[in-house]
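Remarks on the structure that follows.
Only one protein chain is missing; all other protein chains are in place.
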Amino acid sequence: MLKFLFTVIRRDVLLAARRRGDWLTAQFFFVMVVSMFPLGIGPEPSMLRTIGPGVVWVAALLASLLSLDRLFADDYRDGTLEQMLMSPSPIALLTLGKAIAHWIINGIPLLLIAPLLGIQFNLPAEALWMLVLSLAIGTPILSLLGSIGAALTLGLRGGGALVTLLIMPLYVPALIFGAGAVEGVLSGTGSEAHLSLLGAFLMMSLLLAPWVSAMALKVSVE
Amino acid sequence: MLSANGLACERGERLLFRNLGFELGRGEALLVVGGNGRGKTSLLRILCGLSAPAAGVVRWRGDPLGKAHEQYGREMAYLGHANGIKDDLTPMENLRIAAALNGRELDAGTATAALERVGLSRCMDFPARVLSFGQRRRVALAGLMTAGALLWILDEPLTGLDVEGVAMVERMIRDHVVAGGLAIMTTHQPLVLDGLTPKTLSVGE
Amino acid sequence: MNLYHYASPSTFYPLAGKLIPWFAALAFILTVVGLYIGFFVAPTDFQQGEGYRIIFIHVPAAWMSMFIYVVMAFWSAIGLAWNTRLSFVMARALAPTGAMFTFVALWTGALWGKPMWGAWWVWDARLTSELILLFLYVGVMALQAAIDDPRRADRAGALLNLVGVINVPIIYFSVTWWNTLHQGSSVSLTRAPSMAQTMLWGMLIMALAAWMYTIAVALSRARTLVLERERQTEWVRAQLEGQP
Partner (left out) sequence: MIWESWQAFWAMGGYGLYVWGSFGMTLLCIAAEVGLLRRHRLQVWRRLKRMKSWDTQ
């Protein structure tokens, strides 16, 4: 069981390592989106500090969505997805492994880049830590919920835009709790409540999302 | 061992076939025949458990496929239109990862032997991207051999292969069935299995 | 006679055809009564003046937008569990009407907000949740429209619908939480300061009218869907002899 999970993760990470170009695109997308905001809004430091957490979080949502539509699509095209669906292990483990791999490939780099972007937005050190922490709890949610969207839109025309349309509203709680936690540090109202709610949302996604995307995969492959 | 009863399949609103059934035991092969668009591939996908039939049931060792998922996954191997190999991995990595996903350990020696048998000894370390279509098909066939499955389900196994490749596949299937395995296949090309007559099942009108 | 009898498209089609005029008539009568109460019986509100009369449309629309989403999820769940094609058809037939009511709730909310808050749009918890609900409706409809195979479209839409319905309370909670943190309390749209008995009655009757309207429209849309999907069958061919 666990072995299967690890194999799926290792396989996806290996494949991503062989295609570094695709992987870098998503990371640079994240950096660029965030950097566009000061240009559009103006360099006023206190203003930037107010919008900083929200901007970084929204950019993280967009960056994860950008890479999501390929989560199953590549494997679907070359037939390896079918082969994996026919393996003896439960399909929910496959979708869980895929989501974890997506997080390792796309989520963890975001965590590492985020503090640098936070500095651009004039965030103080405690807020930077909180930004990384909230992204650490929040980005797995993005991968898990996103895997549902990727499974539902498998092989459809305009899959990428469609995934965004389906999944973005579901991301709202993660965005509110995540950006709110950083906000709490800035305003001095504390972040524990936000973080625990974010954690609860993560637990729920972890329990439900793999099953739902497994069902969605079955529907889409049929 | 494998039995199908009253299978029906719909695509869109079109009924492709209905009331299809057969029994297949050890050491038997089944050739599915029918023209284009009659539902051969759809039937094979139902038999693999990839899609659910509109009516009817498929049983493996007496259990419906839904219940036998784990065992069936171990004992069945499917080769579809797509080869099911990753272009970014070498043939060797492809075989070993596929085996690991099926819950088996595949050592380098066995994988090398299988790749040599399908005539790929020279391209073992290249990513599959640089291989020709026929060579990639051969990688998939090597995967089939190393899968150690009892039941083979092959959708057009001969496409893209040269004369020598076709002979190799015919030999593979024959050896597998003679050794007590089961095989279900579709093909548009004549298939010669020395001293072995497959059952036939015709799909559609 | 059992439930499966009614679940068969060939029974559903004529039955729905007979029921639609009744529901439509009920909707019409209830609307007339509700509007009469709303405009001629309900007194002027001492705080909000005549402007509050928007609640007779805003509140029922907001209720319907949420109810319909839940009812869709109910049909989706039945469809996925028992593989009944008619349930998927019902879920699909409800979606556009639900989206329409969500839009109406947003529009009337904006028109109410302008005189009360001095702005067309305020990031009030209810309006924001309503906006996200509209996105959820759009998502389900876009997904179903993008899939050609009706079987897959039904199932995919149903799954998304179920995920959405689990998420709606969480979204609502998070938005309320976000709202209280950021701007404190504001005038709540749905709590009219002094809810007179007649206002409540007017609202309830309008809500009932909206229900009847929804049933009539959804049944009618379901009939068209059934007709399209069952076009190969004998009974549809027989139906086509008659009038639309």
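Lettered A, B and C in written order, each chain numbered from 1.
Convention: contacts are C-beta pairs under 8 Å (C-beta built on N, C-alpha and C of every residue); 3 or more make two chains touch, one makes a residue touch a chain.
Since we're looking at a predicted model, the values are computed, not measured.
Partner chains of the missing chain, restricted to those shown and counted over the full complex, are C.
Looking at C:137, C:172 or C:213, the residue that reaches the missing chain in the full complex is C:213.
For chain C, the residues touching the chain absent from view are 39-41, 43-44, 49-51, 53-54, 57-58, 61, 96-97, 100, 103-104, 107-108, 111-112, 114-115, 213, 217, 220-221, 223-224, 227-228, 231, 236-237, 240, 244.
Heads up, the rule we're going with is that only the chains that are shown with their structure count from here on.
Considering every other chain in turn, the ones in contact with both chain B and chain C prove to be A. Once the centre of each chain is set as its mean CA position, chain A and chain C turn out to be 32 Å apart. Computed centre separation for the pair chain A/chain B is 36 angstrom, with centres defined by C-alpha atoms.
Taken residue by residue, chain A touches two or more other chains at 222, whereas all remaining positions touch fewer. Of all the residues in chain A, the ones that touch chain C in their complex are 148, 152-153, 156-158, 162, 165-170, 172-173, 176-177, 180, 183, 189, 197, 201, 204, 208, 212, 215-216, 219-220, 222. Residues of chain A that touch chain B in their complex: 3-4, 7-8, 11, 14-15, 18-19, 77-80, 82-90, 221-222. Interface residues of chain C facing chain A in the complex, by the touch rule stated above, are 80, 132, 135-136, 138-139, 142-143, 146-147, 151-152, 155-156, 159-160, 162-164, 166-167, 170-171, 173-175, 177-178, 181.
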